[in-house]
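One chain of protein is taken out of this complex; the other chains stay put.
Per-chain numbering from 1; labels A and B assigned in written order.
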Amino acid sequence: MAFLEITGLKKSFKDHEIIRDLSLDVERGEFLVIFGPSACGKTVLLRMVAGMLRPDAGDISIDGSSVVDVNPEYRDIGMAFQNYALYPHMTAFDNIASPLRSRHLPAAELTERVHEVARMLRIDHVIDHLPKALSQGQKQRTALARSLVGRPSLLLLDDPLRNVDAKIRYEMRLELPRVLRRYESTVVYVTQDYKEAMALGDRVAVLVDGVFSQIASPHAIYDAPGNTRIARLFGDPPINLLAVRPLTGAAGIEMQVAGGTVRLPVDGTQLAGRECMFGIRSENVAVSLEPTDGIPVTLDAITPLNNRLVMLLRGTEGTELFASCPQGGPMDRLRGRHQAWARLDLAHAHFFDSSDGARI
Amino acid sequence: MTTLYLDKISKVYAGAAERAVDTVTMHIEDGEIVALLGSSGCGKTTTLRMVAGFETVTDGEIRVGPRLVNTLTPSQRNVAMAFETYALYPPLRVRENIAFGLLRDRVASTEIEKRVKHIAGMLEITDLLERYPPSISGGEQQRVSLARALIRNAAVYLLDEPMSQLEPQLRALLRARIKDYLIAHKMTTVCVTHDQTEAIALADRIAVMEKGLLQQFGTPIDLQERPANLFVASFIGEPPMNLFSAMVQNQTIAVLNERQEVAFHAPLPASERTRQLAEGHRIMVGVRPHKVHVAPGGSAEAATLVGEVTSNHWLGDSCHVGVMLRGCLLIAVANRDLQAPVGSQVPVVIPGEAVHVFDVETGVAIQHGLESAVALAV
Partner (left out) sequence: MQGKSILRAVALTLIGLFFLFPLFWVLLMSVMTNSDILRNPPSPFFVPTLHNYFALISGQLGGVVGTQKIDYMMNLFNSVVLSSCSVILSLLLGVPAAYAFARFKFRLGENMAFTLLSFRFAPPLLVVLPLLIYFQKVGLDDTYIGLIWVYQLITLPLVLWIVRGYFEDVSEDIELAYRLDGHGWLATFFRISIPLARPGIAAAALLSFIFAWNNFIFALILASSGKQPVTVGALAFITASGIEYGQIAAALVLSIVPTLVLAIFTQRYLVEGLSLGAIKG
């Protein structure tokens, strides 16, 4: 039996169905990431699990018992909010101590536990400050400390790194798992950043249009995305998606891509004659300035990204394609438009149905 | 289509103790794309606004081409600007907003029509042309503001945080298209941004600013391979540069871990700067995650260190591995196929040429690249 079970959840606001039919099982001790573009309902979902909103239909159960009718204060949940939600009129110490105060812990034990968490999150030195005197990073850590100190069995983290500087965000991405491992809680983490989702999650649940379109490990989501939408959401630059129609030719299955002809491997027979979307990631498109047997293209622009070079290619009939390669090669100092040839690594090809975008 | 010279320009606001911009000098070539990069309050926006003419210049000269523009009003300077707050005209349609500058310059209407269509297509706002600014989203308004600036025939183009609100999916595409457009039309452009990935993607050269001072002005590769000081080194790059405390011991670098023990050493090449370092002098040693090799193999003579994997973030096209080596946490970027589960032992090579040495007190870079790789301290 999973630790957190969400079944058939529905929620509407003013005739707009934000959550259509959500079902999810989170195992005990798992770090599950809910990923989705903004306004997709992630926060509404978390609020329902926390007890702030009631679902219109469906059930939420924690450790075997349904909690839909249970008030938030009885659910043994720790939550860290996107906008921190610290108590402005209390010091960081009192903020963190709040979950322990409601349990009427003896003062000595309470102080010890608060300091323990504060030390672990490196905010012990500012623990007597009011929230307005803390930096963004410190506020975020205080919010995190407050959610952890009660050692809740379920931890809900609502995009806690959203409002934090890029550098601190990367640091926290490393620290968070280290910190959470100490507590062995089950974690549900919400984010809009796909890198964060892949880095932190044991599994990622992709929430689009009020349903989970795929719940799988980061590897599975990146290498076998369930539909075009998911494929585009994971990866920077986004995956190239081109409409193709493979046909059986003399030399095997062929298709027209970006003005050139590409031969598919043998197991592409099921695609013959079918209109579909061909997906290939930029790292699987190799570009050469010398003529090769690849597709002739114009290299329009090179934008470096994280030690890779991202190249915008344009096929003879106008299709745009992304390719990328590691920095430190002959392309490093290239500027402006050039003639080039692109080779596609079909071992990493994806095919999707034209009408619903589902994976083939 | 023009050069832009900033000669020792400074800005002091009335009643302020510090300079918002402190003797900044930049010579921007004709058709060059330059990014002003820094965190908020560093002076980059003030510098841009001085070039535009919205702020007076306390000291120094600004020349657009051969003309000294210090005393000219913005409209006399022939600059096009895209504002951080978009500043669109609410009663005009998007189409009219974009065309506004061209109408003022009295360009022929067929030409305007053509250009608006082209730029709207490039920035993916064709569907919005007949809409009014208040009815479109922030990201869309930003693109309209960009279109309005880029469509004009100006001497210099000034873009203030031009893509901060863009949806992540569009970012890669529009960055590439805009770069292509700027290069194809030889547009001298100055971009202000706080996002170093944006600066590196777009710019020919980047001016890193902090507290009003220009820290370094160079190509993205210069900034990555030869950062002038600690600020630039830690600002540029994702993941950020690995930095460790160290000190000079017998002409070698002794790298210290969190417990202040010596974890590694590497011979310090003799140069003018390094000879001046006293025994025990405190330094910082940095190495970019992308240059750290994690894997069996590598050249036979490279000294190999073995550490424990504390984190492994698989990101699809690469993986970011955190390795604990003698109390020092090192982040490395490795190939996506690397098998390095958390808790396992992996060999790590830190090549000498990837190591940068900085002085702790001043932050200035002392040395880029050592002659041999970093080895474990005995």
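Side notes on the structure shown:
In this text, contacts are C-beta pairs under 8 Å (C-beta built on N, C-alpha and C of every residue); 3 or more make two chains touch, one makes a residue touch a chain.
Since the model is a prediction, treat every value here as computed from it, not as a measurement.
Across the entire complex, contacts from the unshown chain go to A. Here one chain is not drawn; of A:Asp56, A:Glu73 or A:Glu109, the residue touching it is A:Glu73.
Only one residue from A:Gly36, A:Pro55 or A:Gly150 touches the chain missing from this view: A:Gly150. The chain that is not drawn here is touched, among residues A:Phe3, A:Phe81, A:Phe212 or A:Phe322, by A:Phe81. If you put the hidden chain back, the residue from A:Leu130, A:Val179 or A:Ala272 that touches it is A:Leu130. Along subunit A, the points of touch with the absent chain fall at residues 47, 50-52, 71-73, 75, 77-79, 81-89, 98-99, 101-103, 130-133, 136, 139, 146, 150, 163.
Operating definition for what follows: only the chains that are shown with their structure count from here on.
Contacts from subunit A toward subunit B in the complex involve residues 37, 165-167, 170, 173-174, 177-178, 194-195, 198-200, 218-219, 222-223, 232-238, 281, 283, 300-308, 310-312, 320, 322, 324, 327, 332, 335-337. Those residues of subunit B whose C-beta lies close enough to touch subunit A in the complex are 39, 167-169, 171-173, 175-177, 179-180, 183-184, 195-197, 200-202, 204, 220-221, 224, 234-235, 237-240, 288, 290, 310-311, 313-317, 320, 322, 331, 333.
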